[in-house]
Structures are given as structure tokens and as C-alpha cells.
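Every protein chain except one is present and positioned as in the full complex.
For reference, chains read A, B and C in written order, and residue numbers begin at 1 within each chain.
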Amino acid sequence: MNSAVLTIQCADARGIVYNVARFIFERGGNLIDSQQYTEELESRFFMRVHFDGGDLDEIARELPAFADEHGMEAALSRSTQRKRMAIMVSKYDHCLYDLFLRHQYGEINADIALVVSNHPDLKEVAARFNVPYHHVPVVPGARGKAEQQVLDLCAAAGVDFVVLARYMQVLSPLLVDAYRRRIINVHHGFLPAFQGARPYHQAYEHGVKLIGASSHYVTEELDRGPIIEQETIRVNHTHRVSDLVALGRDLERKVLSNAVKAHAEERIMVYRQRTIVFD
Amino acid sequence: MNSAVLTIQCADARGIVYNVARFIFERGGNLIDSQQYTEELESRFFMRVHFDGGDLDEIARELPAFADEHGMEAALSRSTQRKRMAIMVSKYDHCLYDLFLRHQYGEINADIALVVSNHPDLKEVAARFNVPYHHVPVVPGARGKAEQQVLDLCAAAGVDFVVLARYMQVLSPLLVDAYRRRIINVHHGFLPAFQGARPYHQAYEHGVKLIGASSHYVTEELDRGPIIEQETIRVNHTHRVSDLVALGRDLERKVLSNAVKAHAEERIMVYRQRTIVFD
Amino acid sequence: MNSAVLTIQCADARGIVYNVARFIFERGGNLIDSQQYTEELESRFFMRVHFDGGDLDEIARELPAFADEHGMEAALSRSTQRKRMAIMVSKYDHCLYDLFLRHQYGEINADIALVVSNHPDLKEVAARFNVPYHHVPVVPGARGKAEQQVLDLCAAAGVDFVVLARYMQVLSPLLVDAYRRRIINVHHGFLPAFQGARPYHQAYEHGVKLIGASSHYVTEELDRGPIIEQETIRVNHTHRVSDLVALGRDLERKVLSNAVKAHAEERIMVYRQRTIVFD
Partner (left out) sequence: MNSAVLTIQCADARGIVYNVARFIFERGGNLIDSQQYTEELESRFFMRVHFDGGDLDEIARELPAFADEHGMEAALSRSTQRKRMAIMVSKYDHCLYDLFLRHQYGEINADIALVVSNHPDLKEVAARFNVPYHHVPVVPGARGKAEQQVLDLCAAAGVDFVVLARYMQVLSPLLVDAYRRRIINVHHGFLPAFQGARPYHQAYEHGVKLIGASSHYVTEELDRGPIIEQETIRVNHTHRVSDLVALGRDLERKVLSNAVKAHAEERIMVYRQRTIVFD
């Protein structure tokens, strides 16, 4: 049966849940799951409603007026419109394999439309999973041209969101703007610590006893977008930098895949610097 | 302001969430938080609604008819009626201290009415936290008499639920019946493994690489009631039984306190052998 | 430079470490790392010494006499003699991919000699990583013949140890004997709980709040050999069996790979039902 996810945010007010439940109920829908959250400092209300049944066309048509009436930002996502992602990589393959395999196991509710890379190295891996691979080199001083090419490829492939699976280039505002809050990056450090380059080296030098990885939405500020997911693992004095890198691979693929899954299922909402990630 | 928690379970049906939201809305209430869950195998629906405002007397009065109409089991718990717990202990004090301290920090939304023990050893600890301590010895062959005494003490103190904080006696049906699904035990093993006595010795002999602890509701079957919370911690070959016991103390106090917090906040619902624990 | 690992076990006695250190020192070797453990209940001593330099041929020649003199079981493993493993699979590919990828990243100090499967499904995966794949069907009533075929393949390929990467057949004593303490299995449950078939279903029915996976050496008794590594992950009431299966995949590949790494580096010693796993 058709199902859909409705996400809403607005200033908190009495009766919101009731009004949303009624809006869906009166149009024939039935709630399968709903989650809500009220940020207390600013009285901001967030809701995610998963429902089936109902006339989705009617609901889609009448949603804007309903949202307007209650001062809501609202979005509807239909299960029949499965999202499509682009994966951007450089030379490391561990996150790419992880996404391919989880997709194959049915863990990710989205399709992999294409892989874009500034290197040719992983063409073979994409081929094995029957995913188109585009080599788009980034020439110093011509980043804009490369990114435009990526945008064109994404547009042609109907891409909804972009996953940076250890893509080792900084994005320009061109791409960030085009896919605002729809670009997910993995950073191999426990943000906000260890921003920037060589986080495992930084971790080693500080003698930390845990290393971490973080997935986050990309914004103009490098490694500072809203954090989606983080993991840590214990390390000790015997771990060399190369050991941290190896342990980090497990963390990286986990936080990235979890973020991709949550994004694909419309479970993430963003407010200022923070994400609400409904379970 | 007054607030209350409404918990509901029933066969799944279209419109339940809407009807519950309307029931509360029309009586002046406003949802602060709501969580729901549908068990798919048996189409069983569970809901917990936290709301404030509204005429709680009216809601309480009209709830039975509303629940009846929709085939629900429903229960209302008012924030003004803070729950009262009895803690039963033997000689170990780590869980007892943990409950006292977390209560003092305001982490537990319930009051500690009394401590009952089959030993006099921890009288002093209770005294430090100004909680009445009752020494009720369990004489072989006279368990019934001791438990009746516990029941009388609990009745006199208005006890809502009972916490077995490493109480080393098996309860008889007398007590289990009187506080059905309101007795929380901590077992120092990862249930369903290592039931019964000396679980850390069992764990050592099996050479496990993780030890665990479990909190659960008490039923007639020893260590087999619905599990509420579990934790594990890594161990290795160097850990002797005494080391497992020491590490286990941390697990035990954590799983017990988390279960007590969840129970006090009406976040636990039980269906057959499983608990639904809303976050 | 050549290096080697010397592993020793014996009854505890004064001066063992000194004698071992002297044995190596006097033959020109230098300790890079050493770990020891004394099991207290039975006064059993275990040691692993990683050293370089020295005349390895001389050390190998004189080790038996040295071990004899001190009542030790001792084994020498040279870094130049990298171990070779056979991987046995059925239809699930997640553990197989994990081993291939970690091998490719240099995380596993052993080579993958061949893959054997009772199904043809994963032939393609092995081909991608340039590893020979042998389809050895197990016909009811003819397990012995199939296992003999596996033994022949392993012998021809110089296999040192066998990894059951979700191989869904029970081994007979033929194979277990031939590779005693050299067959590593992954079980998708937290042993000793949930032995046998369908552990995730068992876990669901018991309503556990953590699921686990275990790697262990294979013995005649199903799922009862010495445990090498275990991991757990939190679950809750919302996880269906299929969700447990998905989460379990991550656990399984982790505990299996860690066991394989430890075995390859001679970091595991076995005494009765327990493993000593040196870090």
C-alpha cells in the first residue's frame, strides 16, 4: 500500500499533534508511526508522521494551505518516490563498499544513482555493483567547472542527495547551495575536535584514549555543519597512527551509513546547528 | 502546571492516535510528548502520551468510557501523584547507594518510602539518607510470614512498586501477585544466559568475553520475567571471578537504576514476555 | 628483518620469563613485545614473545630441548611463513566481503588461499578478489565425502587454518580433527545463550535488550568451543527479527575478523574451555 512521511516544524502551540492527526485521518490516512520533539529553549516543535492509506494526491494538494494556517514548514515524501543518491569518492573504498553492500541488503531506503570521483581508481568497484561511475578530475583553479559537471550529472540522474564517502576535496558554495542540507559528509574525527586535515595524527599526538568519526551535513564552513551521527572506539598507547586509521575505517562506514539511512527515511530535521534524528 | 501520562494498549486499528489526541485536546490538554509502537506479529498497538493542561479530573472520569469504546486498556498517571517505592536489599550496598544518590540528584521521578532487608547490615546506610529501614528476617519455612510483614509495611507506607536491589531471596507468589509487574529485580548475568546462582562463576567458566547484567520484572519463574534493561562490558582472560564481580557492580547499578527511572515515568509497557520501553 | 613469535605454556614456576628471555637473548634475538598470563586456579603459565634478530634456524632447532627441560609446550612461528586460510561460506556474503576487504587493507597477517562453499552463489565475489572458489555441495548422507574433498583442497593449497564465515553446515569430526583449534566459526548469538539455530528469533522472543555475536574455535560440540571474541549492540522493542539480522551482520563481521586477526598473529592460546587472547 502507498505510504508517506510528513515532516513538520513550527513554533510550539496547543493542539498541533491533534490537528496533524486530524488532517491525515480526515483524508483517509492511518498513522503507522509518529515522533515529536519540542526544543524547550526556543519552543520549537518538530514532528515526523509515517502514515499509510489516504488519498496522497489530495493530501499533497491541501498540505500547503494546512501548513500555512498553522504556521508550519511541512514536507511530504511518498514511499513510491524512492530517493536517489550520488556518492562522491576519491581513492578510499571502505565507505563506498559499505554503502553498496547495505544497499544490496536492503538496509538503505534509497537508490544509488551514480558515483562521481576525482580519481579513476574505484571505477572497477562501481562496475561490480552495476553503478555508473564518472571520473570528474578537479583541476586546481577550475573547481567550479568540475562542480558544474557534477551538478549536471546529478540533474540528469535525478539525484536527491549527495553522499561524500571520503571525498577528499572541499566543496565550493556552488554545490553546497544546490544541495543544501542534502549533502552528507563523513569526517574521520570526533567533531568539533580534530577538524580539518589529518585528524588521526592529531588524535595520536593528543594521546586520546578514544577516537571517533562523525557524519554531518555540509555547509560553507568546513567540518562545521550539523552533526548527524558519531561513534567512538577505545584506543590505547599501543595504537600507532596506522592502527587508528584502520580502526577509524569501521567507525567511518558506520556513521556514514547510519546518516544515509536516516536521511533516506526522512528521519532527520535540522534546526540551527543541531539535528533532530528521530529513531 | 499539572501534567499526566496516559498509557494505552489495544488491537491496532485506524484512527487510534487521532482519537486519543482528540480525547485530550477536547478536554483542554496539550500533548508534550507522545510515543507509539505497533507490534506487527500480533497487530498490537501501544501508546504513551504525556500532556499538560486540561481538566485531569474530567479526563480521569471519562477515560474508562473512552477506553471501552475503543477496546483499549488505558491508565492515567498524574504528575501530582509521585510514585513511592520500597527497596529490598540483603548485604550488598552498591545498588542501594546508587538509588539513594540518583534520587538525591533528582534523576528518579519517585520517592523512596522505605528499605526492607533480611539482614540488619545496611541500616546505617538508609539512616544516612533518612529513609526508614526495616529488618525482616526470612526464617526457613516461614517465608510467607516475612513476606506478609513486607506487604503490611508497604501498604502502610503507600508503596507503588518494589525494587529488589540485590535482594538474595526468592520471592513467593504472595509478594509477586500483590505487586504484579511492579517488582523490578536486577540479575547479575546476561539473561537468558546465566540464570540462577553464581552467574559470574558461570561466565568465568564459559570464558565469555563480555559479562552482562539485566533488570526485569519479577514473575513466578525465577529470572524469567520480562527484561527491561541490559548492559554488557568487555572482559578478558585476565579477569578473575572477583574482577567480574567488581565490574558487574557497575553494570548492576546502571541497569537497575535505568529500569527504576523508566518505571517511575510510566515508560514501560509489557506484552507477553517482552517490554516496550519508550525513550 | 626476520621476526618470530614464540608461544609457551607450562606449569607456573620461578624464573620462566627470565629463562625464556635468556634463551632468545643468547641466540641473538631481541624482544619486541612479550605478554604473559598466569591462570591462578591451576597455576598455569602462558607467554607470547615477539622478537626479531637472532638465528631463527638455531632457535627452532634448540627450542624442543629447551621446552623439554622446562616442561613447556612451545611453538615458534616465523614472520616469513605467513599463514594461509581457507574461508568456508554458504550464501551470506557480509563476512566474506569483510575478510576480503580487511585483507586488502593489510589488516590481516595471513593470506586467503581459497574459498569453499556448499553453494555456487558467491563465486563471483571471490573472483573479484582473485581468490579461487570451490563449490563443494554437501549431499545428505555424504557429508564425509564432501569434507574429504575440502581437506584435499586445503592440503593442496597449504592451508593453515579454516574460517567459517557463516558456513551453514555442521562439520563432522573429520574436519574438526584435521584442523583442531584451527577452525574459527562465527555464531550469530551471544554464546552460551542462543546456541543452535535461529538465534535472532530466540533473542526476539526473549525480548532481550542487547543482541550479540561470538567467534569461537570449533569443537565436536556445536557452538560450544572456546570463545575468542564477542560483541553486543543495544536493541529495543521496535526492532523486528529482520532488524536484528541487519544489526547482527555488523557484529558478526567484527567478531569474526578480530578472531582471524588474532589467530593469524599467534595471539590466541587455549586452555580447557577458555582462550587467552593477548592484545
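Basically, contacts are C-beta pairs under 8 Å (C-beta built on N, C-alpha and C of every residue); 3 or more make two chains touch, one makes a residue touch a chain.
What you see is a predicted model; the values in this text were computed from it and never measured.
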item	value
Touching the absent chain when the full complex is considered, from A:Gly53, A:Gly212 or A:Gly248	A:Gly212
Candidates A:Ser90, A:Ser257 or A:Thr275 - the one touching the absent chain	A:Thr275
Selected from A:Ala126, A:Leu191 or A:Ala264 as touching the chain missing from the view	A:Leu191
Missing-partner contacts on chain C, residue numbers	14-18, 21-22, 24-25, 30-38, 53, 279
For chain B, the residues touching the chain missing from this view	93-94, 97, 101, 105, 107, 128, 238, 246, 249-250, 254, 279
Touching residues on chain A - with respect to the absent chain	37, 39-40, 190-193, 205-210, 212, 214, 226-232, 236-238, 240, 273-277
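Going forward, only the chains that are shown with their structure count from here on.
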item	value
Chain whose mean Cα position lies farthest from chain B	C
Pair of chains whose C-beta contact count is the highest in the structure	B-C
Inter-centroid spacing, chain B versus chain A (mean Cα positions, whole Å)	37
Where chain B and chain C are represented by their mean Cα positions, the distance between them in whole Å	41
Sites on chain B at which at least two other chains make contact	none
